[in-house]
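Since the structure comes first, as structure tokens, the remarks are kept for the end.
Every protein chain except one is present and positioned as in the full complex.
We call the chains A and B, going by the order they appear; numbering starts again at 1 in every chain.
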Amino acid sequence: MSAMQRKKRTEAFLLGNEAVAEGALLAGCTFFAGYPITPSTEIMEVMARRLPHVENGVFLQMEDEIASAGAIIGASLAGRKAMTATSGPGFSLMQEQIGYACMTETPLVIVNVMRGGSSTGLPTSPGQGDVQQARWGAHGDHPIIVFSASDVRECLEMAITAFNYAEKYRTPVILLLDEITAHTREKIEIPRPGEFEVLSRLLPTMPPEWYKPYEETVRGVPPMPPIGTGYRFHVTGLTHDPLGFPTSRPDEVKAVTERMFRKIDRFFHDIQIVDHDLTEDCDTLVIAYGSVARSARLAVRQAREAGVKAGLLSLKTLFPFPRPQVEKLLRTCKLVLVPEMNMGQISREVKRVNSGITTIRTLNRVDGQIITPSQILKEIA
Amino acid sequence: MAEVTQLIHQYLRHNKKFPLVFCPGCGIGIVLGSLVRSVHALDIPKDDMVVVAGIGCSGRIAAYVDFNTVHATHGRALTLATGIKMASPHLRVLTVMGDGDALSIGGNHLIHAARRNIGVTALVVNNFIYGMTGGQCSPTTPFGSYTHTSPQGQMEKSFDVVEMARAAGANGVYRGSVFHAKALDGLVQRAMSRPGFNLVEVMTPCFTQYGRGNRFRSPVEMFQWLKDTMTPREVYEKLEDKTGKLPMGVFVEHDEPGLEQRHAAMRQALADKGGAGS
Partner (left out) sequence: MKEQITLDRFEIRLSGLGGQGILTLGKLLGHALALGHGYQVTQTQSYGPEARGGASRADLVVSSHPISYPKTERLDLLVALSQEACNSYHHLLKKSGVLLVDTGLVKQTPTNVFLGLPFTDLALTRVKVPQAMNTVVLGAVTFLMPFAKRDVMRKSLLANLPEKIHKANLKAFSLGYDQARRLLTQPIALWTGEDEDTAKRGDMNLTDIMVED
């Protein structure tokens, strides 16, 4: 249905999950492997319907989330833009593979539609409890990019952005949604190809015999040829030298680990995406992300009507944490409120950046319900 | 010998620091040799050949061969191989896994790779033990055998890989041993030249971690054991007393199309209906 509308008109009435799938397809995703889990399943269902119609499109339902992550890593190594979608429990299962993708610098997009609670928790209710897991879930030191989206339009946009950044930085990108964003239907305009940027990974220009898969480059991101194109190299989760072979030589280990961080660190300004809403003159700031940012938007408007100089900083990039943007506002605000549907995960980051500059207040809700505008308003007005 | 040298130069990586990590008396080098000879015999271009290995001693094979090589996470080689094969069906994808890798942590993936009949060749290098981690019992450790984690003798029964792969629906199921290297070459080549999921169980000795603790006095004795135990299937079936014998050879051969072939046919059917891009 949505597919046919897309051809006739650029407007569609879509679920957040459906918009993620549309965004992925627009970004050039041709490979999806997944395992059903509420509340992410619609992403998988759209991909199952659509991908067979895409040139060389592959959709696979795997035996579990570990296998799903493995299959998209394989597909990405073979040159595909690949994605999977899951929720908290499945996301936990994927962590080893995500770590492997970080180590092997394999571009991937992993969507985690967060449900409430820990463990099986509240499968059909929202939560934001996987924020720190998205950053630190995989073992060992590793850089990673984590995005979020608050409405259906952002779901589509951030899906495209997630693919672009995965390819640009050769890294897994996590797109964190919550159940509300994923299961809200809204009217959005589907952009036409050409109206947005689509990036693909850098390919080597040198002959195969000169190619070193993990060599230092100016951006810190080495070119990556698809398997089977003449550049035969070794991919391993073991710490490796520039040729990709296992090494435990301290100088080589240090070099590859530091480059992996540097390739992300150096481009913080490019990766850290935030939305400012009435922050130019605000002295009371709300920092929010996901569906809570929508409640906050209304609350900030209502606070303004009540005479409070409120503003909203909504985070689209959660990690690398947008420190410069947050820090600047901390200096000018007397009160900062961080509402989240968890016991305080992004507020930890805000407090870390704050280090005594201003007052940080948290608003945590963990009963499987969205934080309402009136709850936020009560805290700031 | 000149031929062997030639194969070494053609198929092994010059930029990899040899020697191999394998212990003296290990059979994995013979598996590596069999793999190289099979690729050569089948005339597969090195650029088309993908080896996906798991974690463990056998997983190290990937680093030495001059193909497209992926050293995956423990137990997950088949999941990456599935992704690679589905993404680029023209590639020849082979996985090398150990017994702990393929049957314990990766058991579920093995069952499902066989069930979905993905066009991948799986070598399961079975040495009855977790060798790289220092000799712990695996799902194929024979009942009663001694390992570091079964100091009173293994209390659990072991898997029969062949029967499991057969039941899961693999297109081809084979068993060979590193003592019978020529026969092994034949089985590997056969497995690699057929559609769908084909599995070769390769029996190989691990003297360092298994043999020493289980009354084998030298690697040679372990090879002798393989020689005495492994029996061609045709002969085995006629034996009246099968104790102490293990059949090898061809167990299953179906000609079902591989998953990637089914997908290609499905996409073609959609395109013929004019459904492409809808």
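The rule we apply is simple: a contact is a pair of C-beta atoms (placed from the backbone, for glycine too) under 8 Å apart; a residue touches a chain by one contact, two chains touch by 3 or more.
Just so you know, these numbers come straight off a predicted model, no measurement behind them.
By the touch rule given at the top, the unshown chain touches A in the complete complex.
The missing chain, though absent from the display, is touched by one residue of A:Lys168, A:Lys263, A:Arg297 or A:Arg365; that residue is A:Arg297. Check A:Arg50, A:Arg80, A:Arg170 or A:His183 against the missing chain and you find that the one touching it is A:His183. Although one chain is not drawn, the whole complex shows that of A:Asp151, A:Glu167 or A:Asp241 it is A:Asp151 that touches it. Residues of subunit A in contact with the chain left out of this view: 1, 5, 9, 11-13, 123-124, 151, 180, 183-187, 291, 294-295, 297-298, 301, 370, 372-374.
As a convention for this text, only the chains that are shown with their structure count from here on.
Separating the CA-averaged centres of subunit A and subunit B is a span of 37 Å. Residues of subunit A touching subunit B in their complex: 3-4, 31, 33, 52-58, 60, 62-64, 66-80, 82, 96-97, 100, 226-230, 232-238, 243, 245-246. By the touch rule above, subunit B contacts subunit A in their complex via residues 13, 15-17, 46-48, 50, 52, 62-63, 66-73, 76, 78-88, 90-91, 108-109, 111-112, 263, 266-267, 270, 275-278.
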